[in-house]
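For this depiction, one protein chain was excluded, whereas all remaining protein chains were kept in their positions.
Going in written order, the chains are labelled A and B, and every chain counts its residues from 1.
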Amino acid sequence: MPRRVAPGEVVLSIEHLAVNFGGLAALADLNFTVCDGEIVGLIGPNGAGKTTAFNVFTGFLSPTNGEVRYRGTLLNGLKPHEITALGLVRTFQRTSIFHNNSVFENVLIGLHRRGRSTLWDTLLAMPREKAAERELAEKAYDILRLVGLERRSAELAGTLPYGEQRLLGIALALAAQPSMLLLDEPVSGMNANETGRVMKLVESIRASGVTILLVEHDMPMVMQVSDRIVVLNYGRIIAEGAPAVIQGNPEVIRAYLGEGRKRA
Amino acid sequence: MKRALPAFWLIVILTIPLWLQDQYILHILITTGIFIIAAMSLNLLLGYTGQLSLGHVAFFGIGAYASALTTLGFDVELFSGFRVVHEPWPAVIGFFVGTAVAGMSGFVIGRLSFKVRGAYFVIVTISFAEVTRLVALNWVELTQGPLALTNIPPYTLGFPGLGEYTLWNKTAYYYLVVVVGVLAYVIISRLVGSRIGRAMIALKENETLASSVGIDVTRYLVLAAVVSAAVAGGAGSLYAHYLKIVDPDIFLFIYTVTMVIMVITGGKGTLAGPIVGGIIFGFLPVIVRPIAAPAVQWILYGGLMIVIVFILPQGIVPAVQRWPANRTLSRRKPAGVALANNSNPSDRQ
Partner (left out) sequence: MDQFLQHLVNAVILGGTYALLGIGLTLIFGIMRVVNFTHGELYAFGAYTVYFVAAALGLDFFLGLLVAVVAGALLGALIEITLLRPMRGADIDTVMLVMIGAWIVMQNTELLVWGGVAKAIVTPFPDSPLVIGPVSISWLRVFVLVVAFLLIIGSYLIIHRTKLGKAMRATFQDTDTAALMGVNIRGVYTATFAFGSALAAAAGALLGPVFLVTPTMGDLASLKAFAIVILGGLGNITGATIGGFILALVEEIGAGYISSGYRDAMGFLIIIVVLLFKPTGLFARAERVG
């Protein structure tokens, strides 16, 4: 069971994390921490290792070396659903929703962990099963209201415009009861309006007590939303600090200029 | 209206033997009903959980053989000197044994499927069924091989002391099949409309996403396989005790194909699909038999299958459900949406 942490204490700790694919080092000796209640932005040029890092943190990839701990529990070797059960939940950039189900059903699926009914409860149609289902349905609507999709609840997720699909992806992650959320490029491909909506959502999620680590390429967005920035290049951290400091850091600028400025 | 529909059909089904005189048609109804139960169980695994299992007849056959052997008793030598002797038990217990043994083999397949994917899984499941057939054919001491297990006694229902009823005639058997069928339908529909069912559907749609929201993929795959196999095994038991004979041909790939045709043409992933598909492909032989040789019949079925898959790839039931929505062009609702705002997944047909 993950320990309770006092506000400000470290929740996610990454030590000497390394991932090698054949001869290529996707991550090399990564060390950093995230504290309770923070919003940390992880940035870096393409190929820097950000997605690889996320995949390791959430159990989709095994590291070659190093340890990842969440609230004291070692994550190495755990399966994705076990890591989710500890409270660490991620979103995806591409495979983010269940296209053939309605928006409402999507969130209901996300609420899977919250349900407690067993096979026999289901087969015998016990009244507590019906009560549990009602509760889940209410919770689903709460989450849809939080992300602003309640008017779309009956529509097929695959027919939603792109921006709203990404919002649904966040709703899915929220449904899984995260104490820490890993957002994978939450505003990529979005216009200014949609980006603003997500930024407000991120703040309100943090206000409800969830720690956030996000990967993003949209510089204005991530600089504005984050308390702290971590910069990755070639699988290593090259800078860490407050957004204002990072923006002026010559090494960071060099890393980005190396392959062209990105909306910085 | 939607809720009244199944009840209406149920009443129709229950009253059929009251007016149907033709024993042959009754026989067809019974065997079709048994196959529909098997098809419904396949639908759980293939349609809802998305596992391409083409060895389903193995569960059906295992249930049949287990039930028959429990009821007939057997005496085999497993290896030098170690004999296993089983005395005959009542047929009803055979039903439960058949269901349980089939369920266990479903567990094995479920665990396997976690490791093996896609087209390879298809091949593994087909191989599993073939190996089961060859075992049934060659382990003569246990199964009588091609000579078949015969004189399988019918079920005897009742309580000792209060009175017993042995199912000898077709009408009694028909009602038994209807009861088991309704039971299977209720089990599957409750499962599918629940949190467990949602997990299965989620892992069919997008396994990565499902596991990221906390769904234990292996566990639900295995659960689907076990329930699916158990129901198929129960249907197999019904088959064995109805025909009173069971031989290795029960494991032939062509029976799996029949079930798959029923599910996919009817509409996989829908509750009514296997029933509709089952009725069509259960009764087609009756209509076609008088006018064509067996080989021609099968050419017809094969051709029909191809045609239906080309024209209605989702199956018949979803196409019928979409029909009213397609006609009202003014309402630009996305296809397949028939949910009101207070939608509940268990309303989904």
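Definition applied: a residue touches a chain if its C-beta (ideal position, glycine included) is under 8 Å from a C-beta of that chain, and two chains touch if they have at least 3 such contacts.
Just so it is clear, the structure is predicted and the values come from calculations on it, not from any experiment.
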Omitted chain's touching partners, listed by label: B
Residue among B:196, B:261 or B:276 that touches the chain left out of view: B:261
Which residue of B:76, B:126, B:157 or B:319 touches the chain not shown here: B:126
Hidden-chain contact residue, picked from the options B:107, B:175, B:253 or B:283: B:253
Touching the absent chain when the full complex is considered, from B:88, B:303 or B:324: B:303
Absent-chain interface as seen on chain B, which is shown: 46, 52, 54, 112, 115-120, 122-124, 126-128, 130-131, 134-135, 137-138, 253, 257, 260-261, 264, 268, 293, 295-296, 298-299, 301-303, 305-306, 309-310, 313
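Just so we're on the same page, only the chains that are shown with their structure count from here on.
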Inter-chain centre distance, chain A versus chain B - centres from mean C-alpha coordinates, in Å: 41
Residue ranges of chain B touching chain A (in the complex, touch as defined): 187, 190-191, 194-196, 198-199, 201-202, 205-206, 208-217, 223, 334, 336-337, 339-341, 343-345
Partner chain B, residues of chain A touching it in the complex: 58, 60, 79-81, 84-85, 89-90, 92, 95-102, 104-105, 108-110, 112-113, 115, 117, 119, 122-123, 125, 129, 132-133, 136-137, 153-156, 159, 172-173, 175-176
